[in-house]
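See structure below.
Removed: one protein chain of the complex. Kept in place: all other protein chains.
Lettered A, B and C in written order, each chain numbered from 1.
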């Protein structure tokens, strides 16, 4: 009896015939999971040592397996083969046979592709997650740097895409800092849940050889071991969570992108994008389009679709491993790849932003931005805010109908609008309005300086 | 002045510097849109003729452009280059320059990548859509063929995954036929909306040269021309719709898959999957897993995610072309690719299905399947159905508490349950139950024969 | 034996005990499906007549059932009761018992809630779909009306939210017309598929009484009858499709909204929203926020979520009815309700739009909008477009670096930029640029007039 008649398949003894070509093509995951080859080798080397610890392999066997796996890794380092193997696990076992012969057949003892692939993918995610966190932090630093430079520049802030109140440009840019800070926290929390070792769970029922799973976890850098073998092979929560966090990062990038696209239009003109981060039109010679920022919006939609897909993948599945779960890795890889493209381009765009002080000055001359401040003057005189709001609203209506502006209305009209203005209309300016908001999170210089300090602290050294 | 200083870029005259590497990498769509090279060449050839018709090109120029484009196509046929070009349009224009020199620069007259890419993608979709329709029809035919073979086999039908009533196996399988029929109708309707030519819309404002768009549409096989250039370059409804239809096809495949997975479990055992459409376990030697069917479920989730992403892409975008739209093609291609893998494997799986008559016979022996029929007997005797339902329900409760079955309850119990049974308990069988349902869409032999005929008619010839 | 011990439940004979309160609360769909009461009564009246035709009911019985159902309808017309019934079918059967006693128990003969609810919901959707189509058409008409009024007003058009080329304001507004036209076509196609009668399919196996389903379909206004009872009770494609079409309509509204929000900012200022379609701020007296338009964007996201949910609902379900399907109606109702709020408010907002000619004039003074036209001048002189694009790009770069504009550059610079300009720089204006684009779908007056005619034709009479 030939124990391994089809060397490139991890199963088949019971089968009378090979799989049909259409099924093989559908089933084959190598083009996607080849990205896990480093992790597969690493986990296999650790597994060999664990099997030795369990008395399944001799010291010599471990050494030969380890050398064989190192040789396989060296081959793959030279370029992943365009192989016909079913998946990365099959490829690596086949190469290992090529390196060390029949001993290769001992490596799969007590493990299954079910616990193996989850281990590989988690290892990959722990590293990719750390890289992602680093990229988010770099973007945050770019935001903080630009903000620091713009501490004393004022601009109109908008709600509903309508002028609201003046703020410091630093304050506006830092608004984007904090969402990314939360995303890094989310990512760190998610990675805690990734850092649970499934290896040793077999296909579903655990491992029949006394491997030391805690030692395995330490060797591979996991925080702890899974508590239930059925859950371990069927759990893809962590994929959903990572893909969701990626989608939220993408969403934040899309909001930053929208602000920058809007503020760099010819009409707003507050911000100039660095030319090297814009592109031209094949037809219209004058164009400088903010393609990178638009792609942040577009990719945010795809990332959200991936999050929906990840949840949909699991919905209604029985417990334990089902083949549906194979679709998880494409979602994870695509999501992280999208961010790996977006984050550096966005960071550099932010680093190269310039403000147009003249345009900002002109926009700030719209004194309706000071309407709230005008109402607050009344409040300070003891007038109920609701009454103050109404009085200033009426003044604005008057100004509009007369084709003038709030502060250009004559004293007499102000006095008529509210007795508290009898002594004169208030002296208002963007500067005083901004400085009046000195609470934590406010726009006063000191508040924004404190905010910047908090941002720097959040970045860590 | 060098009119074309960067031959591999369709813009740049106004730019002081080249795009930053991170932006170029993010922006570059060639790896995705290279799939459109045939359509890009074809539409370009038609465009050259249209420009000649508009007096922009001479007969000689058209001929040289046409020959040049044919040469480019021949080169690409030999294998798409791993080029650094921004997109497929840039690649092809660059290759055209290599073939025919400066004349290549006349081709882009009056068009923009905005109308060009939409034209290319629509051409691709019209063909891919026709192929998809054909694949769906092949699966439908396989369903109809198997159904025809199983016309006289009975099986339990299920609602809520609980035994409901007996049906013909043919009837069960045909249930899946009709959803796919509707999907083909949807696809045909969607393709009508794809078949609208955007070319001649320029970047946004239409074409300043009097090209005959109706003739262009005929030449390229489009049904009609777009009516508004802004809409033409910014419309991606048709992508949403195709991706949605693909998702619905995937959903139908997932429901068929679920039936087959369920009915081929060791516990149900009604159906045997062809072995070549199952795969084994790397750990458990006995396994024959329905991987292909499980992937149908898994891919259905990803297809639905793509539909959500396509809608999300457009949400809140201004009219006309925005770069976000570049993300559309990946969604379209991935969706069609998934179905191109799933449909043939599913069709062959269906074609190789076998029933296990013995298991079916045993399952049909559960006479609670005839409870509705028993109630109908009372109805035929003039008893209100609600009363009949209650009477049979009570008999079932009694049978259960006595550890027997409905039809094994003694005559006396039946007589006690309802006066109409005084003359004896009814003679019921799966066969009579099935035959009693002779309305259109019912389970009687004649009804299913008519259904099969309708199915054949729906398939065409 | 009491045939109907729990009059408010359509089942229970076999059950030893009542459902647990937590299950009842979870299971109870009345608060959602009460909206179907009219359709449930109507389909029940038709069913009674069909049962008579099948010999199950006497003429007298039909008459009493019909009168009873009419009485039930009259009661419900007076206000749906806050009843504890499981669902609308149970409620109506209970009320019917109250009206006509035991005869009520004959109505459910041969039908099940499975075919009944699908029939009711389809009836509802056919009507709601017609109303929706009408609302979309009204919005289209408002767009066409405004467009007609603005035929001779020019404005800058944008791609990538950057100034692109001048267009007629009518052309811009009509861009939104055509997407909605496609949506109406989609809706009409979808409603064809809704118009298939499931009634007569029973719970899963068809009806054991010879009802004339074709006559039933005619009586209820359906186009045809379903061909397979299993498919008929388990099919929710049509829900997916309607919810998807609703999501696409919402997406179109969100794009129109984005244009209007953008163009009505203080910075763009092209468009003035009617004040009655804006709202104020509780804090900032000067604000006039485009809340309704923003909600169009927000609701588009929710509609897309509903489309994802509808597909997710079906993914991986076995064929035939499963209780999961109960969740379909909330998705359908919510989607249509959202549009029923959005469409009238959007239509009236469009009807009340005003342009600000002065602001438009100022924006059009940006002569980089004419860069494409300048390149086209060269093309008309025989210069390859790519060379022309480069030459104009270089002029723009020069203008920018010298702080001037394209057309203000001196003749000598133009002549230097390209020999074809030796005779003088071109005379360009927004008007000539717009008129040059006279192809179908272009911006010339005659083309837009033809477009408007096509739009009117699409609206019908």
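Here, a contact is a pair of C-beta atoms (placed from the backbone, for glycine too) under 8 Å apart; a residue touches a chain by one contact, two chains touch by 3 or more.
Owing to the predicted nature of the structure, the values given are computational and were not obtained by experimental measurement.
*Asks:* Of the residues A:200, A:280, A:344 or A:426, which one touches the chain left out of the display?
*Replies:* In the full complex, the listed residue that touches the missing chain is A:200.
*Asks:* Considering the whole complex, which of A:43, A:76 or A:174 touches the chain not shown?
*Replies:* In the complete complex, the chain left out is touched by residue A:174.
*Asks:* Among the options A:89, A:122, A:213 or A:347, which residue touches the chain absent from this view?
*Replies:* Touching the chain that is not displayed is residue A:213.
*Asks:* Taking the entire complex into account, which one of C:125, C:342 or C:433 touches the absent chain?
*Replies:* Here the residue in touch with the unshown chain is C:342.
*Asks:* Residues of chain C in contact with the chain that isn't shown?
*Replies:* So the residues of chain C touching the unseen chain are 9-20, 22-23, 25-27, 89, 108, 111-114, 202-203, 274-292, 294-295, 297-302, 304-310, 312-313, 315, 317, 322-327, 330-331, 341-342, 344-345, 348-349.
*Asks:* Kindly note down the residues of chain B that lie in touch with the hidden chain.
*Replies:* Residue positions of chain B that touch the missing chain: 159-165, 261-262, 265-269, 280-291, 294, 308, 311-312, 315-317, 363, 366, 368-369, 371-372, 374-375, 389-390, 392-393, 396, 406.
By our rule, only the chains that are shown with their structure count from here on.
*Asks:* Check the residue numbers that chain A and chain C use where they touch, and answer same if over half are used by both copies, otherwise different.
*Replies:* The interface is built from the same residue numbers on each side, given that over half of them are used by both copies.
*Asks:* What is the chain whose Cα centre is as far as it gets from that of chain B?
*Replies:* Farthest from chain B by mean C-alpha position: A.
*Asks:* At what distance in angstrom does the C-alpha mean of chain C lie from that of chain B?
*Replies:* Result: the chain centres lie 22 Å from each other.
*Asks:* Multi-chain contacts only, two chains or more: what residues does chain C have there?
*Replies:* Within chain C, the residues that touch at least two other chains are 159-161, 164-165, 262, 308, 311-312, 315-317, 372, 389-390, 392-393, 396.
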